[in-house]
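Please find one structure pasted underneath; my questions will follow.
Note that one protein chain is taken out, while the other chains of the complex remain in position.
By written order: A, B and C. Residues from 1 in each chain.
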Amino acid sequence: MSVLDEVFILCALGALVLFVFHRIRGIEKLAVVFYAALLYLLIKMSGLGYGGEVIYSSFSLNILGETLQWRFDAVSWFFAIITVASGLFSAVFMSGKWGESYREKTSNAAYGTLQIALLLNVNSMLILLASGDLLSLFIGWELVSWASFMMMALNPDKQARQAAIKYIVYAMAGAMAFLAAMAYVYGITGSLQYAELAQASAALSNGQIILLSLLFFTGFAIKMGLIPFHLWQAVAYAETPAPGAVFLGAISARMGLYAIIVVLIQLIGLGHLQQIHIPFTFWNLQTVLAWVGALTTIIPTYIALKQNDARHLLAWHGVGQGGYMLLGLMTLNSLGSAGGLLHVFNYATYQAALFMTIGAVIYRTGTANFDKLGGLVTQMPLTFMVMVFSIIGLAGLPPMNGFVSKWMVYRSLLLDGEPLLFVAAVIGTLGTILSVYKLVHNTFLGQLRVEHQNVREAPLSLLIPMLVLAAIMFVTGMMPGLVLDWVASAQLAMGLVPVTYNLGGIVLASGGLDMIWITLILFYGLGVGAIIFYLLGGRAKRVHQYDNYAGGHFLTSRVRYHYSHNFYAGLMHLIGGWYRGSFKKLEQAIVSLVSLLSQLSENMYRSAQPAMMVIIVVVLSLWSISGGIN
Amino acid sequence: MRNISSLLFSGGLAFLLLVLATQLPFGHTSMLLGNDILQAAPDEVGTGNIVAAVLLAYRGIDTLGELAILFTAAASVGLILGQRSNHSAKRDKTITESHFITSRASDLMMPLLIIVGFYIIFYGHLTPGGGFQGGVILAIAFFLPVLTRPGTTIDHGMITIIEGLAGAGFIMIGLWAMLYGKPFLQPFFDTFLGNGIFGSLWSAGTLPLLYLAVGLKVGAELAGLLVTISEAPAAEVERT
Amino acid sequence: MTMPGIEVVFYTGAIGLIVIGMAGVLMVKNVFRMLLALVLLEAGASLLLILSGFRETGVAPILLSGHAAGQLMNDPVPQALVLTAIVIGVGIQALALALILRIKHRYHSLDMGEIREQMEHDIAVNSGVVSPASAQSPEPGGHHHG
Partner (left out) sequence: MDNLILVVILPLLAAFLMPAMARTSEVLARVTGLMVLFISIIIITSVWGSVDEQAVSYAIGGFRPPMGIVFYIDQLSLLFALLIPVMILLFWPWNKVTHIREYSLMMLLTASASGLVLSGDLFNIYVFYELLAVASYGLVVAQGRAGKKGEGAALAASLRYLILGAVGSVMMLIGIAIIYTQAGTLNLAHLALLAPEKLNNMAGLSAFALILIGVGVKAELFPVNTWVPEVYGAVSTRLSALMAGLLSKLAVIVIIRVLVLLFPQPEALQLMTILGMLGVISGELVAWRSRDMIRMLSFSSIGQLGLVFVAFSIPGDMGLMAGFAVALHHLLVKPALFMLASGWTGPLESLKGAAKQSPYIAALFVLLVMSLLGVPPLPGFWAKLLIVVNLASQAAPVYQFALAFVLIATVIEAAYLYRVVMILYHPNQGQQASVREKHKAFELVIASGAAVILIAVALQVQSMETKLSSMARQTGDRQHYINTVFSKLDLADIYHQNKVQQTDFRSNNQLQGSK
């Protein structure tokens, strides 16, 4: 029995135990132990992260002449460790005070259901990551979709429920595109094994490759929320209960990226992506996908800018960050793809931390609406600190880890001579910086609202996972080599040239990156500044939070003022016209079309003279028969 | 619009069926099955009327199914109309007395019809005719009084019992063969009926018995159907 | 086919019956007439079926009627089939007639369109989508003609 078998057995056991005891208090401790054990098993497999052999499960299933099998390679392991770690952090987050308040608001059973939903999400993702052929990939894919649906449906809010339904329709559409592609593969090769497809793909015609890639990509893109399928994700993720949002936001959508790696890069092959030109255009497949990534970095990020709810803002960002990962991957060179993969890890850390801070804010204040927040920095300083760390990461500034991965993507775009893509990525980052500033300002800065005067710092059970995450962000930011080990192994498994790196960063002929130096210099600069400041006397004046003014008016402590509504009025004046909601309209158009067709069919069933139908069919078929044969 | 398209499609059907018909070997059919049966039937079944042999022997289960359909239809009609039998009493007052000539004529006709009916049933395996035709005549014989003398009713219980027993009889004859280890519905000769002489009444094994069952069943079903429909609350049917 | 024989008349007749029946089922609104059209349709189909055993020089398949020895007989099978088909048809027609009687009693109409509308309303009431209060159909027995 391999370690992978142990993982599956543990998953099954965990699900069973949790299902049986989900109403009992203390189940949360058990869940934490479960994720920790899972993490331990993954660490036992950590050889994969350092160029180890592929680990096979001894489970397999023979059906339809296909052998379904499950295995872990470096790519799967890389994603799995992020998955399980996110699960562990969410579980810890919800095990303490947050869980108690959730129980009070709902019920023991509801809390247990949330735990089950989280566990099913983790389990289904592990099954997906372990898949060893297209069929098991599809099964895992569907399981992940239904598990996330379960998570999303937990929120009783109307908007959340609508989002969940929208999600499931999108997910089903994606799954069907995937299924179609799979069937097509079967039609060509007569098999669903990875090896067969990899072998056959060399001999496929261009048209077949384009069709296959499009179908597969559509399926995966829907899960990732890539343009033009970005509409469902943000609302659905944002509206789940906080630990769910942490988990879904951190890793769930990245399953699409994993599938893209497996199918498009590993199986259909890099060569095809680069060589195949789309008819009537001057693009090849790689460019198209890269531009999808680039547009995804821009559009959802600017939609995030307009959000007035912290969770929605973050979730929209999540969609946009997916674009970076795809963009990095689609450079198909060692630096860019390493950047894309590294971004998966980095993004998971700061997105989880951000959702946790918002969760803590909601836990204390009951809202995430920007219009009702502000000035919390004095009440929740540690939470504020975590958020600052995270948004530095999200915006891609040193010394946090986000900087490393984004730098790698930019750098590879420049080296590849793709200035337009580079500009697009920069525009995206600009949007990110604007909106994370909005986030931190509207939540923590400014004057504290009257009703929040008694708000205290988040409880320890919430703070611990946040602080640990912040530490990880910092450490991996300073020493990206820790994660680049795994990334390089994954790259090797993908068939790419692994990036050259050292503990501090990237080694490049044309100027690498060493984060240890950068961090040291940063602190050195800070230190020098501090020394100069204190040498000069260190004169500082403490200003009370309310002791400021706006628009030339001095405000009293009774009239609180915090500028949060319509935050970027000036900017919106400039770019507001660009928000046309075209995709929304497209979506509505499709719904109207279906509804119209449905009405037509209903009318047909209603008013059809039954006998008329008989004769129409008989005459038409006789006609076609006589025409077809004579 | 609907009429035009209906006509169009009907015309299309006519045309296509005609085209189809020109391709079929009408009048010169291969008759694979027919020839076989024509050759084998006199020896295998021993009927003079080969159609009867097909109907009761070669395709006996078809006939059983057909009886079942008739029975089903009668049962369904009973379900649909039977629930309102209290209306029939009301109806009677509205209809005038029967006429002398019709009622007497029907009295005279009835025994004749019964005799003709049974004749046709019993000679069904020898001459044109048989259980269906005879059964219809029997049904008419019993339905005639209902028509000519409004107010007369036929005992539904009697009909139920006859149709049940006749149908069961048909099946029992079939099962009888199975008792002797033969396939269901085999017309067999060598027990107490004897083989009979070809062309005489007692020939063709169990076939005459089957025809009797068919005749009684058809007669009972049809009579039941006709009576039930005639007893329906006709007064409420539009008379304008 | 060298010269069209008598069978041409027969099968033209059969097809004619089928098409007239079909057109009738399609075009009339009165359900009773629809039933009559159905009878025509079935007659046409039966005729077509019995024609499938037709032989130009054939005689009835009855051995005791003193045909000349060499004479070919018609196919007995379709004749048996048609007998079955006719009886089946009778059963169905009787059932339809009973239904029409009851529907007339219930909905006070023989028009297919009106029957359909009332039926749809009743189904909607059944399934609870429409409340019974908004009934369009007159109560049974509450409406008399003549």
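Before moving on, here are some points about what is shown:
Assume a contact is a pair of C-beta atoms (placed from the backbone, for glycine too) under 8 Å apart; a residue touches a chain by one contact, two chains touch by 3 or more.
Being a predicted model, the structure only gives us computed values, none of them experimental.
Taking every chain of the complex into account, the omitted one touches A, B, C.
The omitted chain makes contact with just one of the residues A:Phe21, A:Tyr186 or A:Phe583: A:Tyr186.
Set against the missing chain, the residues A:Met151, A:Ile265, A:Met400 or A:Ile616 yield one that touches it, A:Ile616.
When the missing chain is restored to the complex, the residue among B:Ser5, B:Ser76 or B:Thr153 that touches it is B:Ser76. Residue positions on chain B in contact with the hidden chain: 16-17, 20, 23-26, 29-34, 36-37, 40, 44, 57-62, 64-66, 68-69, 71-73, 75-76, 78-80, 157, 160-161, 163-165, 167-168, 171-172, 174-175, 178, 182-187, in rising order.
Panel shows chain A; residues 61-64, 135, 138-139, 142-143, 146, 149, 153, 156, 161, 164-165, 168-169, 172-173, 176-177, 179-180, 182-184, 186-187, 190, 594-595, 597-599, 601-602, 604-605, 608, 610-611, 613-614, 616-618, 621-622, 624-626, 628-630 of it touch the chain omitted from the view. As for the chain not pictured, it touches chain C at residues 18, 21-22, 25, 31, 34-35, 38, 41-42, 44-46, 48-49, 51-53, 75, 77-78, 81, 84-85, 88, 91-92, 95-96, 99-100, 102-103, 106-107, 115-116, 118-120, 122-123, 125-129, 132, 137, 140.
Everything below uses one rule, namely that only the chains that are shown with their structure count from here on.
Mean C-alpha positions place chain B and chain C at a centre distance of 17 Å. Averaged C-alpha coordinates put the centre of chain A at 75 Å from the centre of chain B.
Of all residues in chain B, those that touch two or more other chains are 2, 6, 9-10, 13, 17. Within chain A, the positions touching two or more other chains are listed as 609, 612, 615.
Of all residues in chain A, only 606, 609, 611-612, 615 touch chain C in the complex they form. Interface residues of chain B facing chain A in the complex, by the touch rule stated above, are 2, 5-6, 9-10, 12-13, 16-17, 19-20. Chain contact summary for the complex, chain B toward chain C: residues 2-3, 6-7, 9-11, 13-14, 17-18, 21-22, 26-29, 31, 33-34, 37-38, 41-42, 48-51, 53-55, 59, 62-63, 65-66, 69-70, 72-74, 76-77, 80-81, 126-128, 132, 199, 218, 222, 225, 228-229, 232-234, 236-240.
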